[in-house]
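Once you've had a glance at the structure underneath, I'll fire off some questions.
Missing here is one protein chain; the remaining ones are kept as they sit in the complex.
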Amino acid sequence: MDRKLRMGMVGGGRDAFIGAVHRIAAGIDGKIELVCGAFSSSPEKSKASGKDLMLPVDRCYGSYQEMMEKEAALPEGERMDFVAIVTPNHMHYPVASAALAAGFHVVCDKPVTFTLAEVQQLEAEIKQSKKLFCLTHNYTGSSMVKEARELVKSGQLGKIRRVVVEYPQGWLAEDLEKTGQKQASWRVDPKQAGISCCMGDIGTHCANLAEYIVGSPIKELCSDLSTFVKGRKLDDDGNVLIRFKNGAKGVLWASQIAVGKENGLNIRVYGEKGGIEWQQEEPNSLVVRWTDKPMEIRRAGTGFVGAAAAAVTRTPAGHPEGYLEAFANIYNNFADTLIGELTGNRIKVADRDYPTIKDGIRGMAFLDAVVKSSSSESKWIKL
Amino acid sequence: MDRKLRMGMVGGGRDAFIGAVHRIAAGIDGKIELVCGAFSSSPEKSKASGKDLMLPVDRCYGSYQEMMEKEAALPEGERMDFVAIVTPNHMHYPVASAALAAGFHVVCDKPVTFTLAEVQQLEAEIKQSKKLFCLTHNYTGSSMVKEARELVKSGQLGKIRRVVVEYPQGWLAEDLEKTGQKQASWRVDPKQAGISCCMGDIGTHCANLAEYIVGSPIKELCSDLSTFVKGRKLDDDGNVLIRFKNGAKGVLWASQIAVGKENGLNIRVYGEKGGIEWQQEEPNSLVVRWTDKPMEIRRAGTGFVGAAAAAVTRTPAGHPEGYLEAFANIYNNFADTLIGELTGNRIKVADRDYPTIKDGIRGMAFLDAVVKSSSSESKWIKL
Amino acid sequence: MDRKLRMGMVGGGRDAFIGAVHRIAAGIDGKIELVCGAFSSSPEKSKASGKDLMLPVDRCYGSYQEMMEKEAALPEGERMDFVAIVTPNHMHYPVASAALAAGFHVVCDKPVTFTLAEVQQLEAEIKQSKKLFCLTHNYTGSSMVKEARELVKSGQLGKIRRVVVEYPQGWLAEDLEKTGQKQASWRVDPKQAGISCCMGDIGTHCANLAEYIVGSPIKELCSDLSTFVKGRKLDDDGNVLIRFKNGAKGVLWASQIAVGKENGLNIRVYGEKGGIEWQQEEPNSLVVRWTDKPMEIRRAGTGFVGAAAAAVTRTPAGHPEGYLEAFANIYNNFADTLIGELTGNRIKVADRDYPTIKDGIRGMAFLDAVVKSSSSESKWIKL
Partner (left out) sequence: MDRKLRMGMVGGGRDAFIGAVHRIAAGIDGKIELVCGAFSSSPEKSKASGKDLMLPVDRCYGSYQEMMEKEAALPEGERMDFVAIVTPNHMHYPVASAALAAGFHVVCDKPVTFTLAEVQQLEAEIKQSKKLFCLTHNYTGSSMVKEARELVKSGQLGKIRRVVVEYPQGWLAEDLEKTGQKQASWRVDPKQAGISCCMGDIGTHCANLAEYIVGSPIKELCSDLSTFVKGRKLDDDGNVLIRFKNGAKGVLWASQIAVGKENGLNIRVYGEKGGIEWQQEEPNSLVVRWTDKPMEIRRAGTGFVGAAAAAVTRTPAGHPEGYLEAFANIYNNFADTLIGELTGNRIKVADRDYPTIKDGIRGMAFLDAVVKSSSSESKWIKL
């Protein structure tokens, strides 16, 4: 393609966190440019945020509805190609739905919607619209996660038996929401976050990462969610027994009250012949263990990783890529797919490597089950 | 005391593993000497093993019964003071019972007995005999485990909320028992190991370690045990949701099929104000996390650890102590207590720092519950 | 400023490595856009590379001379603001000189020039031109390097005594240059690389990083450079004793033949009261050791780092930033300074936080001394 893809953004104004991440991630590989946005539910804030970003005033919109309408009215060579949705959870569905209806492709932050019902409705709308939908389960963009997945897929680890996936954070160990901190406030609010805080915000990443690597869906689970900080209405911690369709079993836990932990997503997967271990905070290493030789540390950017990892690595070994680069890989794979659509060189669905509405449905089903299980007397809840 | 304590051993012959560990652990601090043994159920093997150990022939016994009888008949200045039991599980109770009956103190490997009923019986016999009973849950002997416990106890971490305790091993990922390897063979045999392989052998260490550090018993649990290697009758892997009496919650898992993992016992405990993380394979470090300052690495032997850790450290910082030294701490604390008994300087029960029959009862109750839960439809099983 | 800064690039065509790095680093923070380039000494390659980057054909130049001339002729609102020089070393000076002469600010990769004489000449030209000059010693852009520097500067570590700075790589352990690999070929060629391969390419990073953190120049040194791979004319490894003006002493070593090492730049600095340790491959952690309390791990993005580190951190703790982000920090600080120049809000020289021609001069002086020392019989060579 002889031009960059044009991105509009909904959410991500001045005091947001994830909006800036999406902008950097989208921009890193030089294929996408931000052309417009509705950055806040307050029109003034939206315009001020757009100005910070050096966007022309007339493309800083007061609402997402205005954005859809006005962008759709622009000539083809000018209007945005897709919308990036980076609002709190409760606004994901309305914006995505409006974008699809207005003819735009969509990139959406996770969890995909507010409820399981919404995501099912959204799936139908996507199908009808024939537009692309990308869900930013960003951690699956990491090169060594792809290496892990490829190792499992190749059969080198043998049949998978056991999985441990954890997501410890400590930032909500105290009632940060009472200080007015925005990130905390909406996540602990059922009206904005939905039925879960901890499991919705980070537990879904665990489930998504595990299914991505294991290559089999979680079939049933048994959970014990907790609210440790007084006054909260939603969980800030949870432990889950999980069973996969392929017979693997394991534990999944996430916490926002593990004092001092930062963003410790990690996964360990053991098969009959080998095992892998990966930590998000040191994402360029993959520990690989074998029954018949010493443990290896596979490193991003070396000649000793497979094609999947190599394809998403920008720098030579020892030049660490991190959170933003993994996030950018999601955008980059989406961009390649979208370029394929726009230029008539369609990439086969099976070869598209970014999370889609299917991951969204899985995530909401997980969330539904994990919340239901916690208050159930029955041991196993099916997804 | 002006002499060493005299130890007799039951089990621990030529091809055993844990017997040699007990002998080294008992000997390191110069307070205990091995004087006799019934090292094998085969009298020939027992005598040959004793000869390897440079014991006099007449104190290498053909059976534990013979040992109890003959040692009891020796003059006070000569006969053994206590028996160390290092047989497979099914022989713990009979030997301990015989030793107590013959008037000897007892050190016993874990799990304490074959069944919960046996341990209850054993407790009664101990009470009646007025002898000391030490259970070698060796990992609680590690200096940084004591530091962790002291940090919790002091209240510095605040009320404890969440616990993660893991024990991954990989040595039974394949059917090693079919090669005749002795360590594998008895552990997978219900007749020698009891109702559980993985949970009995290593899951009990998890439970013991967690209760030791948290300072509160596990109240109820929900488990999912597995047998991954075909042909086995007992579990070789298991995942457990746990709830403590003090309100803390968490996960406990153990595995003997986590390919390539060696002896990865580790624990993480998070309270309202701080958290700790400890790994058995690097036992001299304790990660301490706080809400209000950077994470610390506390190190054994430095001036920055508390009295409990300092009391069981032999070497300056950076001179790593390991598995044997932690094990020796159990023996050393037991020896100090026994010396107190023998010399009339009795150490108060509250100040004795080694695992006792109470830990044994807790362990068997855990084992019972964890096995029962796994096949139960009910979610929570009380201990 | 209401527009992005406009960057032109010299070098960085299709099979280059560092050009892409500069483009990503320049773009990440949304303040700089690439508008033109002379990407190769071959005009065809240059144009093809520019097309890949979606640049307009008329701004993909056949030579850097053409670029300077034509860009200078464009109207002010259109022409580039600065040139990024990413060629092999021997072309740094000619291009920088031409850019300054044509009125453009300059960002230049390191080592700054081919010879010490050249850099002295360049310094004069910069002074005369009144343009900004930024040298991309990228590792000093890392947030925890800034934390280290701030800790030293604050006096918290006490008077600095000992420094160890290392840069192990293994990629030239075999004669990769014989395979035609471009990165290897020019670095081992005295005509393109200058008087040194290993010390020029990576030893200079060591010296720069050490002086940046210690806050005092290397005063004298004693070196032992080696060429281990047969057929090479320049060093591929070297060891250096160093002495700083402030009395600190230490060792500096770099190697391109440390098999299996990736990009292991690291530094350790110990003062009277504390010490720091930092590794480029895990750049978000800084080990801090004290005489009077346990060692700390300070982590990027937490509330426990100083203002300097916080100022260059984009993501919350545990969302790792890496090589590209550190590189981007150099560009970002340069961009802020240039925006200040262009908008009349000049940033004071003392507050500009990016490497300049002074670092370039220090680097060439280091290089000169380290090469001279290696073949000298005298022990100490002054810089």
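Going by the order they are written in, the chains are A, B and C; count residues from 1 in each one.
Methods note: a contact is a pair of C-beta atoms (placed from the backbone, for glycine too) under 8 Å apart; a residue touches a chain by one contact, two chains touch by 3 or more.
Remember, it's a predicted structure, so these values are computed and weren't measured experimentally.
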Chains shown that the absent chain touches, full complex | A, B, C
Which residue from C:Trp253, C:Phe304, C:Tyr331 or C:Phe366 sits in contact with the chain not drawn here?
-> C:Trp253
Which of these touches the unseen chain: C:Glu44, C:Glu76 or C:Glu377?
-> C:Glu377
Residue, one of A:Lys47, A:Arg149, A:Arg187 or A:Arg298, that touches the chain absent here = A:Arg298
Omitted-chain footprint on chain B covers residues 2-4, 17, 20-21, 23-24, 27-30, 53-54, 169, 171, 261-264, 280-284, 299, 301-302, 314-325
Going by the touch rule given at the top, which residues of chain C touch the chain that is not shown?
-> 157, 161-162, 164, 166, 168, 170, 173-174, 222, 224, 226, 228, 237, 239, 241, 243, 249-251, 253, 255, 257-261, 268, 270-275, 289-291, 295, 376-379
Where the missing chain touches chain A, by residue = 288, 293-299, 302, 304
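Everything that follows uses one rule, which is that only the chains that are shown with their structure count from here on.
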For chain A and chain C, what's the span in angstrom between their mean Cα positions?
-> 34
Would you pick out the residues of chain B that each touch at least 2 other chains?
-> 295
